[in-house]
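One structure, as structure tokens, below. Some questions next.
As you look at this complex, bear in mind that one protein chain is not there, while each of the others sits in place.
Showing chain A:
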Amino acid sequence: MSRNVIENVKMLPRIRNALFPASGTGQYYPRSAKTIRLFKQGCTNRPFYQVVVMERRKAQYEPVIEQIGTYDPMPNSNNEILVSLNYERIRHWIGSGAHVSRPVLEILGISGFYPIYPKTYMKAWRMRAADEKKETEAVKE
């Protein structure tokens, strides 16, 4: 069992740290609800996310249990949005009953781990409709 599991139940001092090893520094109860969610890094006007495992009741910037991926929402010079995911650990955590947050579900859907998230379809058809509308307007003019 991990060294960070809290075995005797008592309140521990909260240590906040922005940067942590991928193995994580967060302490957690073995049977508490976990979640896979995005942890916002980066700075002003430059978002960057880490995909992390955390206790579900914890706030966004609490110490995490484990980092299992990254997500860079800003397209790079080749117009690519880069995502890295550790499937092995994701399998383990979902198999251990971890919840997954909506943005991460979208990423997992596009990456092919899960089926495509319905919201992704909705966004797509709305964007398509908007494009068609724009085109027809352009033709009319």
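Descriptive notes on the structure:
Throughout what follows, a residue touches a chain if its C-beta (ideal position, glycine included) is under 8 Å from a C-beta of that chain, and two chains touch if they have at least 3 such contacts; residues count from 1.
Throughout what follows, contacts and distances are computed from a predicted model.
UniProt records the chain missing from this view under the protein name "Small ribosomal subunit protein mS26", selected from "Anaphase-promoting complex subunit CDC26", "Origin recognition complex, subunit 3", "Small ribosomal subunit protein mS26" or "Multifunctional methyltransferase subunit TRM112-like protein". Taking the complete complex into account, A:96 is the one of A:32, A:60 or A:96 that touches the chain left out. One of A:33, A:74 or A:122 touches the chain omitted from the figure, and that residue is A:122. Those residues of chain A that touch the chain absent from the view are 91-92, 94-97, 114-118, 121-122.
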